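Complex shown without one protein chain; remaining protein chains in place.
In this document, chain identifiers A, B and C correspond to the written order of the chains, with residue numbering beginning at 1 in each.
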Amino acid sequence: MRKNYFPSVKGSPPPLRIQVERKVRFEETDPLGIVWHGRYASFFEDARTAAGEKYGFGYPDFEKNEVNAPIRILHTDFLIPLKFNETFIIEGRLHWTEAVRMNIDYLIWNAAGRLATTGYTVQVLLDKEDNLLLTPPPFFLEFREKWRSGGFQ
Amino acid sequence: MRKNYFPSVKGSPPPLRIQVERKVRFEETDPLGIVWHGRYASFFEDARTAAGEKYGFGYPDFEKNEVNAPIRILHTDFLIPLKFNETFIIEGRLHWTEAVRMNIDYLIWNAAGRLATTGYTVQVLLDKEDNLLLTPPPFFLEFREKWRSGGFQ
Amino acid sequence: MRKNYFPSVKGSPPPLRIQVERKVRFEETDPLGIVWHGRYASFFEDARTAAGEKYGFGYPDFEKNEVNAPIRILHTDFLIPLKFNETFIIEGRLHWTEAVRMNIDYLIWNAAGRLATTGYTVQVLLDKEDNLLLTPPPFFLEFREKWRSGGFQ
Partner (left out) sequence: MRKNYFPSVKGSPPPLRIQVERKVRFEETDPLGIVWHGRYASFFEDARTAAGEKYGFGYPDFEKNEVNAPIRILHTDFLIPLKFNETFIIEGRLHWTEAVRMNIDYLIWNAAGRLATTGYTVQVLLDKEDNLLLTPPPFFLEFREKWRSGGFQ
């Protein structure tokens, strides 16, 4: 049973999904032999970066359009600890919103295929003077239009 | 205006507080010149470790009593980014709860004295076989009794 | 032209080699937009871990045999900086030695195929009481015998 961080709104397009694989490094584990809780931000970022690259909302896309997309909220729920050398899957899902923000949730599946961690990030868009964008910039409108019209399926 | 992650219950003792100072390292900043969002787990841990040492609920205390206190939830709200070489204050506050858990929230004040980041962690207690403790172990009961009776003031 | 950290001795078996691929993460880059120099220890460890797994001298092998293999020397020569999102190859080579130690050197090739970084680590073997092993433990002798006799080719 997973948490529903971003309840879906009727009529909105399905989330954009990505899955990446990663293996726990020795340096990521703590004296208890499990991954230190602060490392999961890096795991989430792997999914976010891969999704950004696949769908066109990555760090290079924002930079080219002179927009920053800082993280405003990071939330993590730890269910089962990951261990040294364990291979795991990070699933990221960008959820539709009419607001000028990016709502992504994350599901980490451990080597046994069980849900080990969930979480989410919320990003806003800023111009180069760090002003909050209240209306989407053109490239982001285009990206959303493509998404809404099923162009990513 | 701060978020109230753990609303206080009438009649419960005031939170146990700590403040630690830290300075942003070069390696903690990203290509945008600000601290990467994933590093704040380390900032929070500095306050948590110092509070544990001061009040007796730190990692060594748990280990001595054969208890683990893994983090189940980590939440961070980013308000103002921290910059290279900036000196900041991390305030941690352990909030009273009747449950067998530790609810700590964090307030990060930047060099200008403004609230830069807030967040919280929730920890549960496990025995050495990773079973969830539903009743507090003796040392934790003692710690809470001292807290309730004003022994930390 | 590469540095020759461990000159080969005539008659000794060729090094055991591994290559792993990795991609630069956003969090690994600094305000100059390049990988912070301290992260390369993690890159080297990726090759060392993969080689240990392939050839049987990894952290789990040592642990099973109640031996620690701490790093005594870490050396890195930085030639060309790696950049965000760049895919690179880490080559690790375990060099033969009669001493009870592990001498590994590392070659990092950037996305353009140029040699970006070189370095080496030296590890010694300790028993569980942290005494330096002056003669190789049985499993390590076996490993070396297999190597010497060409069993890894």
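Definition applied: contacts are C-beta pairs under 8 Å (C-beta built on N, C-alpha and C of every residue); 3 or more make two chains touch, one makes a residue touch a chain.
Predicted, not measured: the structure shown is a model, and the values here were computed from it.
Asks: So which shown chains sit in contact with the chain we cannot see?
Replies: Touch partners of the hidden chain, whole complex considered, are A, B, C.
Asks: Could you tell which one of C:71, C:89, C:111 or C:133 touches the chain left off the display?
Replies: That would be C:71, which touches the missing chain.
Asks: Just to verify: which one of A:15, A:38 or A:136 makes contact with the chain not shown?
Replies: A:38
Asks: Would you mind spotting which of B:19, B:42, B:68 or B:97 touches the chain that isn't drawn?
Replies: The missing chain is touched by B:42.
Asks: Please give every residue of chain C in contact with the chain that is not shown.
Replies: 32, 34, 37-42, 45, 68, 70-78, 81
Asks: Can you name the residues of chain B that touch the chain not displayed here?
Replies: Those residues of chain B that touch the unshown chain are 25-27, 41-42, 45-46, 49, 59-60, 84-85.
Asks: Tell me where the left-out chain touches chain A, residue by residue.
Replies: 26-27, 29-33, 36, 38, 84
In the analysis below, only the chains that are shown with their structure count from here on.
Asks: Viewed as a graph of touching chains, is the assembly arranged as a line, ring, star, complete set, or other?
Replies: Complete.
Asks: How many angstrom lie between the CA centroids of chain B and chain C, rounded to a whole number?
Replies: The computed centroid separation for chain B versus chain C comes out at 38 Å.
Asks: How many angstrom lie between the CA centroids of chain A and chain B, rounded to a whole number?
Replies: Their C-alpha centroids are separated by 25 Å.
Asks: Two or more other chains touching the same residue: where does that happen in chain C?
Replies: In chain C, 26-27, 84 touch at least two other chains.
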